[in-house]
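Dropping a structure here in structure tokens format, bear with me for questions.
Heads up, one of the protein chains got dropped from this complex, but the rest are sitting where they should.
Entry: chain A
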Amino acid sequence: MEDVAKELLSRLVRRIPLVRLRHVLGRWERLSKTQLLSLDFTQPKWALCENLLSLCEENEIAVKDLTEIEMLYRSEYPDQGVWHVFQLVDTSEESLSSDFMHFRDQFKANLKDLINHVSIKMKKLEDESVWIRIAWGGNFSRPNHLKPTYVVHHLQTPYVFVSSLANKHKPLLFQALALSAHCGSVKDVNLSGRCLTALRDLSMRQYKQVFPSRHQKRLEERDLLPNPSIENEHIKLAEYKQQVASEVFGDGVLPKLETAVYKLETKYREHGSENLARRDEPFRGVVKFSSSNLLESLKYCVSSGMASTPVTPLLSSITHKGRNYFVIKDKQHGSVPNTSASKF
């Protein structure tokens, strides 16, 4: 076996927890049943790695097959690393009729035209998502399988989710994507997070949204106020708050977004501290909200009355626009803060 393969395998074994490794190896289909049974998952990892290496050498397994383990692992457990969401803009009608085979061939051909040394692996999962693993190489170096970029694209939709992409590879990937997905360009939508499904649900609006309707269904979660007499007094207000919160952030299980970042580039406004207010250049600051489930937290803030209603566009933009990175600047004329688009 090549050294690269050995290094890749030992790295995978080190990184993947044992329970998951067992599951992934079971799905891998390169080891026979007896070989799988012979592996002892209670061993320390280095010993397990040695055993696996010998089995792989026995089966003459190459780097290509080992990358499959990694791909299986990443697609089965996608909530690792930070995913960034990009949008394909100016899509043509052709993009609606593209199928996987066509897209795969196009993408591989386009990317290999742009860069010589690159290793691409693609597969389509049952949920119609296309997973792409790209190992980049340099002009004179072979593809580096230890730092691959992962791209997830749902065909016919304008969204692409990218993990661990270096800046120098960005234009190459985007050009190949634009050509093979029949779109004009690729745009950063300023949405990122660890949970891939949450990002997908948020950008494709697949979570349960609440819309005002004349045939209003009663929302769940009514036990906001424990005292029955107070509840009677406040029930209308509480219902209104609950309704507003659900309309802004959704109902049921909300996408698991962890952070929202607001970069302030506005003038400092406060009476009293003249020194800061008189400065010409903007007062720079970053406000970061983090939570294990940010949308749930914000929704609770609104429904419990901690945040005022109607909800400020700064918070409602997270769900309405599907982004969690904002740059707030002063308008050129006037003083209303403006949420403008920006680059990372």
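The working rule: a residue touches a chain if its C-beta (ideal position, glycine included) is under 8 Å from a C-beta of that chain, and two chains touch if they have at least 3 such contacts; residues count from 1.
Here, contacts and distances are computed from a predicted model.
Per the UniProt record, the absent chain's protein name among "EKC/KEOPS complex subunit CGI121", "Centromere protein O", "DNA replication complex GINS protein PSF1" or "Glycosylphosphatidylinositol anchor attachment 1 protein" is "Centromere protein O". The residue from A:L18, A:A47, A:V82 or A:L96 that touches the chain not shown here is A:L96.
For the options A:S10, A:Q106 or A:Q156, the residue in contact with the chain missing from this view is A:Q156. Considering the complete assembly, chain A touches the hidden chain via residues 91, 93, 96-97, 99, 128, 154-159, 203-205, 209, 211-215, 310, 320.
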